[in-house]
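Shown here: the complex without one of its protein chains, the others still in place.
Entry: subunit A
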Amino acid sequence: MTARIGVVTFPGSLDDRDTQRAIRVAGAEPVALWHKDKDLKQVDAVVLCGGFSYGDYLRAGAIARFSPVMDTVIDQAKAGLPVLGICNGFQILTEAHLLPGGMLGNDHLHFICRDQKLRVENADTAWTADYASGQEISIPLKNMDGRFVADARTLEELEAEGRVAFRYVVDGEANEGYGNPNGSLNDIAGITNAAGNVVGLMPHPEHAVEPLVGSGRTDGLPFFTSILKKLVSA
């Protein structure tokens, strides 16, 4: 048996097909979900993918958070459904208060697209179990509003509870792909909720699942194999 993983398409979603492909490459079955539809079609997990949902008008992710599909996603995530938010999906998760903090515009004020070095800080979540804690990976980053911010208490909590899932690798900053690309606090690239079922990050693992395309590496594939193993063994 395999797992069924839903990918939500909002108006303005861009990486929905890529995410479906990544799920397929990992050996799971992708299921298309539609923003106007509350029905999650009994999927075992959900990915909120990258893009500019509803044009990112008002604020990235702010409108998507109120879509019919998100009503169900929010309820079920609280009940333990694994949810991964990538880029715009991460922004939606913070707007929905499934994850704390928020994203502001990059400190250099430009869109940035590059292969980004990340360190896996927490390999115990539903989406990161196939990584080793401390492992360095390289996956594409591409955004305009990627600067993670949170108040001091939230940051402390995230750090103390080990809920920073990924950090930008800043050592060796002069080299290609190293360094904090947007001014994120504590070099945070991604975080998890306390239960470890909801994970959000700005870089794009779905663009790093085949050796030939995207970043030319498969460093993003463990996101999808992690969840598959968890669901199949569950």
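Simple rule for what comes next: contacts are C-beta pairs under 8 Å (C-beta built on N, C-alpha and C of every residue); 3 or more make two chains touch, one makes a residue touch a chain; residues count from 1.
Going forward, contacts and distances are computed from a predicted model.
Visitor: For the chain that's not shown, choose its UniProt protein name out of "Ferredoxin", "Phosphoribosylformylglycinamidine synthase subunit PurL", "Extracellular solute-binding protein" or "Amino acid ABC transporter membrane protein 1 (PAAT family)".
Guide: Missing chain, per its UniProt entry: "Phosphoribosylformylglycinamidine synthase subunit PurL".
Visitor: Please pick, from A:79, A:160 or A:212, the residue that touches the omitted chain in the full complex.
Guide: Of the candidates A:79, A:160 or A:212, A:212 is in touch with the missing chain.
Visitor: For the chain that's not shown, point to the residue among A:18, A:44, A:95 or A:187 touching it.
Guide: Answering carefully, the residue with contact to the hidden chain is A:18.
Visitor: With the missing chain put back, which residues of subunit A would touch it? List them for me.
Guide: Those residues of subunit A that touch the unshown chain are 11-12, 14-15, 17-18, 21-22, 50-52, 54-57, 108, 110-114, 140, 142, 144, 204, 206-207, 209-210, 212-215.
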